[in-house]
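Since the structure comes first, as structure tokens, the remarks are kept for the end.
Only a single protein chain was left out; the remaining protein chains are all shown in position.
Each chain gets a letter, A, B and C, in the order it is written, and its residues are counted from 1.
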Amino acid sequence: MIQMTLIQIDNYGPWTVTPTPRAEADLQILQAELYADLQRQFAVKGGLVFFTRFDNMLAVTNGVDMDHHLRIQKSINNRYPITVSMGVGTAETPYEAQRSATSALQKYGGAQSEERSEILAIEGLVKPDDSFVQIAHIDINGITDSLTDIIPAYDTSFIVNRVQHFLMKKLIEKGSLLFFIGGDNFMSPCNGMNPEGLLTIIEEIEEETNIALKAGVGKGPNAEKAANLADLALEEIRGGCTYNLVHVMKE
Amino acid sequence: MIQMTLIQIDNYGPWTVTPTPRAEADLQILQAELYADLQRQFAVKGGLVFFTRFDNMLAVTNGVDMDHHLRIQKSINNRYPITVSMGVGTAETPYEAQRSATSALQKYGGAQSEERSEILAIEGLVKPDDSFVQIAHIDINGITDSLTDIIPAYDTSFIVNRVQHFLMKKLIEKGSLLFFIGGDNFMSPCNGMNPEGLLTIIEEIEEETNIALKAGVGKGPNAEKAANLADLALEEIRGGCTYNLVHVMKE
Amino acid sequence: MIQMTLIQIDNYGPWTVTPTPRAEADLQILQAELYADLQRQFAVKGGLVFFTRFDNMLAVTNGVDMDHHLRIQKSINNRYPITVSMGVGTAETPYEAQRSATSALQKYGGAQSEERSEILAIEGLVKPDDSFVQIAHIDINGITDSLTDIIPAYDTSFIVNRVQHFLMKKLIEKGSLLFFIGGDNFMSPCNGMNPEGLLTIIEEIEEETNIALKAGVGKGPNAEKAANLADLALEEIRGGCTYNLVHVMKE
Partner (left out) sequence: MIQMTLIQIDNYGPWTVTPTPRAEADLQILQAELYADLQRQFAVKGGLVFFTRFDNMLAVTNGVDMDHHLRIQKSINNRYPITVSMGVGTAETPYEAQRSATSALQKYGGAQSEERSEILAIEGLVKPDDSFVQIAHIDINGITDSLTDIIPAYDTSFIVNRVQHFLMKKLIEKGSLLFFIGGDNFMSPCNGMNPEGLLTIIEEIEEETNIALKAGVGKGPNAEKAANLADLALEEIRGGCTYNLVHVMKE
């Protein structure tokens, strides 16, 4: 079972334009620092946060209990001009887990409700024995030589975004999620997906976009361990330890 | 003329896996804090940074001179485990400006070169009299009611990413760039584009994706002023001051 | 028993002047952000860090185990241009605990040794059953009306520093420590000290400096709980719930 937390800034949209639109640079700094801050606080318990839309962030939080969620909300409330509400859900697949996390929070009112503030809506928490996270770390083969060092910076990010779009479209059908984590890297919480399924997607994308991808897959009791194993698996592909484009490591 | 700066972390990829892959949470925090830091330092001079790929960031930097670029590089070097190189270019369109900024930097070696460090490659700087920035702030109509509060969080971000993909594809043909800035918001440096062109794109996207967009356009001597005017223009559409889906404000 | 951790930046002095003296502003930012970062990471486990000399910080860390100390060191190493070593000690009094924490670390080499890096030297860790922290939150009566709003800002900080100096001198004789935490506030880890002893010191200082102090004392299993209770105790004095200048609250 995977546990996911939806973190939503309370009534953020209206705040950004009250009384008049706030400087975009300040909003960007606020969003990036809030994300870094939440990442640091969830990471301490083995969680991993993805910036997603910044005002709505999704995190894999197996092992993070109710008290720690509350502590984080309070800590943000004490140091930022905004507050955050959270929904927590669990399921066999990441897609179902975020859906249940979202609906748990939606019950308490809209993201732009003026009443709703610092809600913690827990649909469920994964028990240690059931805790399992599978994460794939996907990147583009030799992007630096083939793109970054040759074509304009924006063209490279255009291609990376295109790949992201294709990956999201194909993975969501399998109940897996896909998040951009910088550079040419993506992380996909993908409980329930097998290597063959991932390989098929990678092959389809190479056909459709002519971009070659590879994926390290990690399996562990929480996001931190799964992500670390995914990194190691990807390193083994890079290092030529395996010729597979999808390589799996488990604890 | 618009001036753009490409900010590239030196030899970042290899660093992230040396000696072994670093914790993903730490890398995410490092990237987000570096972006927030650069944003704060460029903003002081009226610049605006877009996170782009985090290891490669694009900024609109009209009014930011060589000394300030150097100061920022030194300041990052003093406080982070990594260094950044920068390329600066100018042109009539944002696309051409980032292309010239990229090629200026590429001349000094690859992003993963072990020699290249803290390069500042300036192809050109915009003179105050020629300085002009046009930015469009684009968002999705009523996303909170129609998506955020109803469907799962990931599905909303999937739709936002899809819209981004379509916008990037259409805008690049006009020499304009498109960056996601969080929530359902995009900013497009779009010197040289007229409102009709933008409206056409918005209409096409509504047909293709059934998502209704609107755009506030700001024109000013630097990114800060152009972005602020774009925000105000967007507020006027939201406030019903105009029925146009594209509204322009200039100094 | 109280557990204290000495956090020391490795070989920091030489680094600050290599190759030439680094900008003082950058060093101040680095030091403040490192402190905030460590605070956030220790706080998650109920610890509390005092900035002390910034390159050497003392923390009350009851409940923070070896793994968490290692995780923090690694996380700092991944995001800063410097590394930190730590020594951990336990004792009946805070003074003895920091002494043992210091000697544990000193065994591994000097603060400016070029070899020593990321050492974790643990003399001992407090067992849950023995874990006890007593903290006094001391402040100056009505400083805003009597000083901040009337005399020059520097004169007020001069007086606050003078009070700090007197408090340190008297408390160290009792095996208690004293840290400035901003404004007119001090926190004193003071296991083993009784209210009478603290009251005597407060009375002596009023005689010698004509500055009236008050103290809330908290007793708990870790620094966080003790500090919170100390805050509440101080609030009760401020609120007039008690006429004592020293008020104690325990779990």
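Please note the rule applied: a residue touches a chain if its C-beta (ideal position, glycine included) is under 8 Å from a C-beta of that chain, and two chains touch if they have at least 3 such contacts.
This structure is a prediction, so every number in the text was calculated from the model and none was measured.
Within the complete assembly, C:T102 is the residue of C:Q73, C:T102 or C:N191 that touches the hidden chain. Contact with the undisplayed chain is limited, among C:N77, C:N141, C:T200 or C:N228, to C:N228.
The hidden chain makes contact, of the residues C:L27, C:L120, C:I202 or C:I237, with C:L27. Contact between subunit B and the unshown chain involves residues 37, 40-41, 43-45, 68, 71, 75.
The missing chain lies against subunit A, touching residues 22-23, 26-27, 29-30, 33, 74-75, 78-81. Against the chain not displayed here, subunit C makes contact via residues 6, 8, 12-13, 17, 20-21, 23-29, 31-33, 35-36, 39-40, 42-43, 48-49, 51-56, 58, 95, 98-99, 101-103, 106, 110-112, 144-145, 148-154, 156-158, 160-162, 164-165, 168, 172, 177, 181-184, 187, 224, 227-228, 231-232, 234-235.
Criterion: only the chains that are shown with their structure count from here on.
With centres defined as mean CA coordinates, subunit C is found 42 Å away from subunit B. Mean C-alpha position of subunit A lies 21 Å from that of subunit B. Taken residue by residue, subunit A touches two or more other chains at 40, 43, whereas all remaining positions touch fewer.
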